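Got a structure here, written out as structure tokens. Questions coming.
Only a single protein chain was left out; the remaining protein chains are all shown in position.
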Amino acid sequence: MDGKNIKLRLGKSYGFQWLIYVLAFACLVPLLAILFYIVKAGVTKINWHFLVNIPKPVGESGGGIANALVGSIIIILVAAVIAIPIGIMAGVYLSENRRSRLAYWVRLCTDILQGVPSIVVGIVAYFWLVRPWDIGFIHHKGGFSALSGSFALAIMMLPIIVRSTEETLKLLPDSLKEAALALGMPFHRVIFKVVVPVGISGILSGVMLSVARITGETAPLLFTAFGNPYLSVNVGKPMQSLPLLIFNYATSPYQDWLNLAWGASLILLFWVLFLNIFTKVITRKWKVQL
Amino acid sequence: MESTIIKSRNFNASFGTNHVVKNVNIDIPRNHIIAVMGPSGCGKTTYLRCVNRMHELIPGATSNGEMKLNEEDVYQMHPIFVRLKIGMVFQRPNPFPNLSIYDNVIAGYKLNGIKLPKAERDEIVERSLTKVALWKEVKDSLNKKGSFLSGGQQQRLCIARTVAMEPEVILFDEPTSALDPISTSTVEELFHELKTNYTLIIVTHNMQQAARVSDKTAFFFLGELVEYDETKTMFTNPKDQRTQNYITGRFS
Partner (left out) sequence: MITRSDIPLRVINSSPEAIAKAKARARRSFRQIRTENVFRRSLMIMGLLMIILVLGICLTLAWQSRLSISALGPKYLWNKVWDPVQDIYGAWPFLLGTLLTSFLALIISIPFSISVAIFLGEYHPKGWLPNFLKNAVELIAAVPSVIYGFWGLAVLVPIVRSFESSIGVVPVGVGIFSSSLILAVMIIPYAASLGRSMISLVPSHLKEAAYGLGATRWEVIRSVVLPYTKSGLFAGILLSLGRALGETMAVTMVIGNTSAIPKSIFAPGNTMASVIANEFTEADKPVYLSALIELGLVLFLVTIVINLIGKRVIDRFTNE
């Protein structure tokens, strides 16, 4: 055990530490590169005209992304309306039934759903809602529609909402529920008037997280909402959404469309980042544990 | 050889603004067992951890003053050197869970990158385990992981691990407080054996243990070294009123 040996070991230790620091902060480089590039490419394309017009046909310059903006909002809203009540109630079910056999399978399936690739969800929604089918005397007309897109997105939102609701409610003390029950409150009132309001911050955080997650999703919409060059508010017909527009126009060879895609990318990126940062800030403020 | 092995002069230690060890002056003689006792929060563990420079691993922890090992200031040496000469046994037995018993004993050498021929390694393992009276019990299971050992055996394994490095001083931080009475007595028997080759400093909150095993005792109170004397004298005729209060408070 001599000085030289220790110097070498210390050198290795400091060298390792330096390496870790460099690699860790190197992760920020692509993130910053993307942010800067998208801002640079997109900021010149955004103006009022851009926001209120629909895309022009190929060859004509100008146009905007109004159909995608409106479409995105509608699709996300419908998806949220489908997913939130089901997700919260399933989460309540899981937090009320910790040990039952059925709850074990429900939990397992929720975990499975979380890992399903987004394109597979799109395929399944296609076969359930877009393909026409007949069962008995029920005839499903089918066709691409915003509703089928929302349905696919709702499937992706569910596991997040269920899990965060369950985790939030699990942390609440049993005495809360018991106090309400002891007063003779019926169970559904206990849940909706006592338990959920106390845990609302965690549940809301889960909801916001799930919305942030699906805002940028494209694959589930490829064969469901499909896209629409016109502004439409009919959920039974194809609808454009921001990520879909970006995908279609970014892979096209037309400069006008590429410009639209840059502007749309900037809006989408900032919208998603805002949602995520907002959720983080709210979660910290409410001291929620997700 | 100098007969004082550890010397502290005007030694202080703090956690941020919290001054927990105040102006300690103590001479620890070679090949003796020194017990350090006092009520909770009196600074005894902090002082101990300053001796082998473990205290500074906590963010915000500071210290100043003289701490000498064999007339060399410990704070002028590199901490790794210090810890090779001053070993430590902790309160909770903490053998490395992924290593076998054999590898646990030799872990100090492995960690320091010292490569030894197998014969020498075997000899060190056998010698260390014999010193802690574990050799007979585990010599046929050296390759198993230590999780099947009882608490007392695990603690003795940790002592073997420390002893394998042949330090000059061994620090014990409440070494038996997590053990049952029988394991405690087997570990206490070890102290007497270890005294011949090492100097032991044992922090304990158990006064009877201090009285049983040590040659000299140091009593800490509110961060200060209140009294330091031969153990017999300390317990029968303490000089400071605070020591007297502490001792009698426990007996009655």
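Letters A and B mark the chains in the order given here, with residues in each chain numbered from 1 onward.
As a convention for this text, contacts are C-beta pairs under 8 Å (C-beta built on N, C-alpha and C of every residue); 3 or more make two chains touch, one makes a residue touch a chain.
This structure is a prediction, so every number in the text was calculated from the model and none was measured.
Chemist: For a quick check of understanding: of A:T44, A:N234 or A:T251, which residue touches the chain that isn't displayed?
Modeler: The missing chain is touched by A:T251.
Chemist: Among B:K110, B:R127 or B:R242, which one is in touch with the chain left out?
Modeler: B:K110
Chemist: For the chain that's not shown, point to the residue among A:I46, A:V70 or A:A103 touching it.
Modeler: Once the missing chain is taken into account, the touching residue is A:A103.
Chemist: Which residues does subunit A use to touch the chain missing from this display?
Modeler: 9-10, 12-13, 15-17, 19-28, 30-31, 33-34, 37-38, 41, 86, 89-90, 92-94, 96-97, 102-103, 105-106, 109-121, 123-124, 126-128, 155, 158-159, 162, 186-188, 191, 212, 215-219, 222-223, 243, 246-247, 250-251, 261, 265, 268-269, 272-273, 276-277, 280
Chemist: Which subunit B residues would touch the chain omitted from the figure, given the whole complex?
Modeler: 52, 54, 57, 80-81, 83-84, 87-88, 90, 92, 94-98, 107-108, 110-113, 158, 161-162, 165
Everything that follows uses one rule, which is that only the chains that are shown with their structure count from here on.
Chemist: Per the centroid of Cα atoms for each chain, what is the distance between subunit A and subunit B, given in Å?
Modeler: Chain centres of subunit A and subunit B, defined by C-alpha means, are spaced 56 Å apart.
Chemist: In the complex of these two chains, what residues of subunit B are touching subunit A?
Modeler: 78, 80-81, 84, 112-114
Chemist: So in the complex, the part of subunit A that touches subunit B is made up of which residues?
Modeler: 1, 5-6, 9-10
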